[in-house]
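As you look at this complex, bear in mind that one protein chain is not there, while each of the others sits in place.
This part shows chain A:
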Amino acid sequence: MRIELKKFGTTLISRQAGKEALAAFQSILAQAKPDEILEIDFEGVITFSPSWGDEFLTSLLNQFGDRLVLSPSDNPSVKITIELLEKTQNKKFKQA
């Protein structure tokens, strides 16, 4: 399953918006097969921040573990956010 983050907006910055995005996505996530890979696609996102990322990506990482895979992104706000979330959680995201 490919998750296009741009569908949640191009400026993903607040905790509140991250929580809302995750809640809205739960019904789709419930349809994922037990061994299905969830690939996060950052294409089209302009600004990404740790607050939004922590609510959405960290929660998915804790829920899906290695089944969560991040597509590569050149966006510097995505790169630094991922690095910080990994440090905070002391866990690595799987990269595609």
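Assume a contact is a pair of C-beta atoms (placed from the backbone, for glycine too) under 8 Å apart; a residue touches a chain by one contact, two chains touch by 3 or more; residues count from 1.
FYI, contacts and distances are computed from a predicted model.
The unshown chain of the complex is recorded in UniProt as "HTH merR-type domain-containing protein", chosen from "ATP-binding cassette domain-containing protein", "Carbohydrate ABC transporter membrane protein 1 (CUT1 family)", "Aldouronate transport system permease protein" or "HTH merR-type domain-containing protein".
Within the entire complex, the positions of chain A that touch the omitted partner chain are 11, 13-17, 46-51, 54-55, 75-77, 80-81, 83-84, 87-88.
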